[in-house]
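Below is one structure, written out as structure tokens, with a few remarks after it.
Heads up, one of the protein chains got dropped from this complex, but the rest are sitting where they should.
Chain nomenclature is as follows: A, B and C, assigned in order of appearance, with residue numbering initiated at 1 for each chain independently.
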Amino acid sequence: MSDPVSNEPSLFRDQARDWINTHFPSRLAWTVPAAAGVALTEDQLSWRAAMGAKGWGVPTWPAAYGGGGLSEAQAAILAQELAQVGAYNPIGGMGIMMFGPTLLEYGTEAQKLEHIPRIAKAEVQWCQGFSEPGAGSDLASLQCKAEDKGDHFVISGQKIWTSGAQYADWCFCLVRTDTSKKHEGISFVLFPMDQPGIDVRPISLIAGNSPFCEMFFTDVKAAKKDLVGPLNAGWTIAKRLLQFERSSISGRDAFVGAHLPQLARDYVGSDETGRLADHDLRTRIIRLEMQAHALKLTAARSRLEATGNEGPSATTSIMKNVGSSVMQMRAELALEILGNRGLGWNGDGFTSTELGLVRGWLGGKAASIYGGSQEIQSNIVSKRILGLPDPARA
Amino acid sequence: MSDPVSNEPSLFRDQARDWINTHFPSRLAWTVPAAAGVALTEDQLSWRAAMGAKGWGVPTWPAAYGGGGLSEAQAAILAQELAQVGAYNPIGGMGIMMFGPTLLEYGTEAQKLEHIPRIAKAEVQWCQGFSEPGAGSDLASLQCKAEDKGDHFVISGQKIWTSGAQYADWCFCLVRTDTSKKHEGISFVLFPMDQPGIDVRPISLIAGNSPFCEMFFTDVKAAKKDLVGPLNAGWTIAKRLLQFERSSISGRDAFVGAHLPQLARDYVGSDETGRLADHDLRTRIIRLEMQAHALKLTAARSRLEATGNEGPSATTSIMKNVGSSVMQMRAELALEILGNRGLGWNGDGFTSTELGLVRGWLGGKAASIYGGSQEIQSNIVSKRILGLPDPARA
Amino acid sequence: MAVLSEEQSMLRDAVRSWVQEKSPVTALRKMRDSASELCYDLAAWNDMAQMGWAGVIIPEEYGGSDFGYLSMGLILEELGRTLTASPLLASGLAAASALVLGGSHTQKSLWLPQIAEGSTIATLAIDEGSRHAPDKVSTTFIAGKITGNKTFVLEGMAASLLIVSAKGADGIGLYLVKANDPGVKRTKLSLADSRGAGDIEFNGAAAEPLAGGEATLEKVLDRARAGVAAEMLGSALQAFEITLDYLKVRVQFGQVIGSFQALQHRAAKMFTDLELSRSAVEAALAAIDTDSPEAAQLVSLAKTIMGDTFHLVSNEMVQMHGGIGMTDAHDAGFYLKRARAAEAAFGNQAFHRDRYAKILGY
Partner (left out) sequence: MAVLSEEQSMLRDAVRSWVQEKSPVTALRKMRDSASELCYDLAAWNDMAQMGWAGVIIPEEYGGSDFGYLSMGLILEELGRTLTASPLLASGLAAASALVLGGSHTQKSLWLPQIAEGSTIATLAIDEGSRHAPDKVSTTFIAGKITGNKTFVLEGMAASLLIVSAKGADGIGLYLVKANDPGVKRTKLSLADSRGAGDIEFNGAAAEPLAGGEATLEKVLDRARAGVAAEMLGSALQAFEITLDYLKVRVQFGQVIGSFQALQHRAAKMFTDLELSRSAVEAALAAIDTDSPEAAQLVSLAKTIMGDTFHLVSNEMVQMHGGIGMTDAHDAGFYLKRARAAEAAFGNQAFHRDRYAKILGY
């Protein structure tokens, strides 16, 4: 599955470059992965298969489970070499960002061997059965219940805000296995989505798309072997998974969106001193750009400091909030820069960039809600990091 | 004490103007009242006596208690006429803003006849014995206690943040008369300051002045006749007094401080388009000026809407917070405008205006702390006005 | 709330009950989903016109009630509560103002009664680029003909009378152009807030001037701005109240979320901003009614404060509702989209901050 790789950086760089040149279909250069639900071209399939076989879609996961087995330094070199030729990573989704790392920590050997290699090859798409209508920020109040039927559980209830449920093969799901306790009555189970009793309904969002679904479960089955961790110990695993989720989000959001200085030069113009003509707007663009820059430096510092650590630390909580706020503010400023042209919904009257910025602005409002809302993140910082207490209950 | 005044606005205006021309010493034109503790000049004494005798220092208070007995409309005309010739109102202080209005509502006829006329003539200075070291925002947790000794109370304990205690003749004071209850164990008493057992110590503040004092009471006496309202019913009266305090503060703070556009023109200069040369700073000055302008319009609207009402309503709580925030922001911006010259403490290297702005900036930080902190005001708005509940106690 | 006359109170109450009964947010949703060409409900507009709302600022001799801008503001505020789409702002306020301020007796006699009865929709065609810049005009008026491109004309597709800013011999002025002139070409724009707008090309369209040049233009724009601000006030208030109601019923962690102090303080901030906004909006409308020299300054103040407030409240509406606020099935998205469109209309906050300071000389 994986050829031996050199530990010498410059040698590894040569090896990586050679491999990419051999396997990356040049017609895909500078393209992006297909959206969820869209059929792949032959090139896209071949690139995914190659990266999956090599394990380089998840370069630092252990080779024993289909990962690349690379060091962080090698993974960084690989990323540079991929970027060099405009090659995207074809292995992505929930399984990579959240479920895989969690299962690597909490799964049994059998579970890891069953699921991780298929994630690493992007053969299986996962979805996340966490939130419920009454359990959003207060996730642990979830009600969806699993009854013990000997060799399997039977699950009934409702989940909501499930990304890509309509395309998913498997679901990792939080279920209530003890109604007498709150946090200690939750279990973490896996089950396939192609079974009776699962009703998936896409939710139409304000941006006009439907990236999330509601899921209604009626007597859905999960095998006992697919219980992760002990019974009623799912909350600990869920918290860890949410850390990975926040970590992946925080690294991502802040740099999504328009290049504001350039957009403003195009739409607003510059004055004779070379400054953007709208000074009020310019000041706010600068503040945003500085915030984004500082976040980028913080992410780099955090990676450096974590060298040798076990994974994302609690400080990722600050990055999630700053990241989503930077992203949302960038979208707001882009809209303001566009002026009247930032109000389009569809039609020929607007360019696709303009329409994309409007849709992106609306879609981005979710960033401070999902994966732990802004308020929850602030609670986490103030309680876990700063040690501020809960109010006394009198 | 008070000549009959006409109810016809133009006639009243003539009367007011005549009276002012006769009684206002022209040497005082455009001067300000002497600071607390400074001896008055002959002119100042004569002006205070004239206004006190006429009752026009408190124009809308009932004439029966030494007030002016004027309508709101007449009081407005009087204020205009005073402003016209640069005449200040020599009757001020705690008694006017807070204690007088409260006693007018809650005092017995005998109490009003004893105290209000002397306040209206500025013959007696009052101070406020409310806060304690352990009872700031949570005022009702006060400990200073009063024991019933038949015809009088004996008071022991400590008060803090008492404005002008070193110059006060009387104190209105919250004391604990029942230790078994919190809010329902507080009484509102009055006592003279020139008696044994009162130790007043000025507190040195970060601005370098000492406008507040600590007061230590050891067996201080308050006569039973000087209990305002029923025993253990002082909290209601205190809340009303705090409303008057906030109302007087909110009307005042927002317009304290430098005229920023002018200050900025002088220190920063303008560009060729006539805009202030520092555009980043300019944007923030505009925001502040707009906030102040909107607050001014709100104060006017609130006065208009309150026509016929019984006094300051709960909406004054928003004005206190906006007022103190505008005042503090104005001071911050003034400092920024001054640049290096906004860092002076004393000496010839700085103008008195510059030094005054620095001291004012520091002193103004108290505005969001006293008279109900910013946090308390926000609690009041969210609970009393918006009806948001306290957290459930589990 | 400003102290209202008895007639104003009655008017406000009438609008309020009509809006709640006949024009809830579902009306806008239905209109959007039907992909209406007009972008407003014609029957509702006829109702409104019949109740005289289109003639509120029009003198009685030209078929209006001469009730003033504060009264018009009351109507727009109530309409704003449910995001009611109608040509009232473009026609009954902005275009009518242009005719009232700059029209000859003949022009007024012809157009104002039709506007007041709602049979003619008129509108302003001012902006040429993506940003509001009424002093930057390339459109020309030469020998009775208008030539140039106007963009983002509110109700541009529905209007039969266009009031166009153009450069003539004496500088910038306003001109009347009939929308059915062969020299007029219109293109519909599909907007996020589902309101009606179009781009308009003028190729030598016949035009007649209004009096007063740039001074009239500025006054007309200020009236439109104050009107938008009044509408925004209603929308922001409703968005806030919906959110406040949700804070009182949504339970997480065994508490209604409105019991969490961080949310309480953010709610208090919104309430505060709404109170300040109301003061500014009402002062601007009142200043227009009295033709105060401070009107321009107050209008810029109102448009800015109101813009910032609606911006904040619409964002908080989504955030405080959490996931449900992100769904199209909830109304939050409608308020959010309308907020940005209203902010941009006739100059955004940055434009009006700059203008406010320029008026005051810094």
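Note that in this section contacts are C-beta pairs under 8 Å (C-beta built on N, C-alpha and C of every residue); 3 or more make two chains touch, one makes a residue touch a chain.
Since this is a predicted model, take the numbers as computed values, not measurements.
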item	value
Displayed chains contacting the withheld chain	A, B, C
Touch with the omitted chain, as defined above, among A:Arg17, A:Lys145, A:Lys221 or A:Arg265	A:Arg265
Residue touching the undisplayed chain, where the options are C:Leu42, C:Ala211 or C:Ala262	C:Ala262
Sites on chain A contacted by the missing partner chain, in the whole complex	261, 264-265, 270, 274-276, 282-283, 285-287, 289-291, 293-295, 297-298, 300-301, 304-305, 307, 315, 318, 321-322, 375, 377-379, 381-383, 385-392, 394
Positions on chain C where the hidden chain makes contact	260-262, 264-265
In chain B, positions touching the absent partner	131, 134, 136-138, 141, 160-161, 203-206, 208, 267-268, 278-281, 335-336, 338-350, 358, 362, 365-366, 368-370, 373-375, 378
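One rule holds in what follows: only the chains that are shown with their structure count from here on.
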item	value
Chain nearest the overall C-alpha centroid of the shown protein atoms	C
Distance from the mean Cα position of chain B to that of chain A, given in whole angstrom	55
Junction residues of chain B, two or more chains touched	275, 282-283, 391, 394
Residue numbers of chain C (touch at least two other chains)	254, 260, 263, 353-354
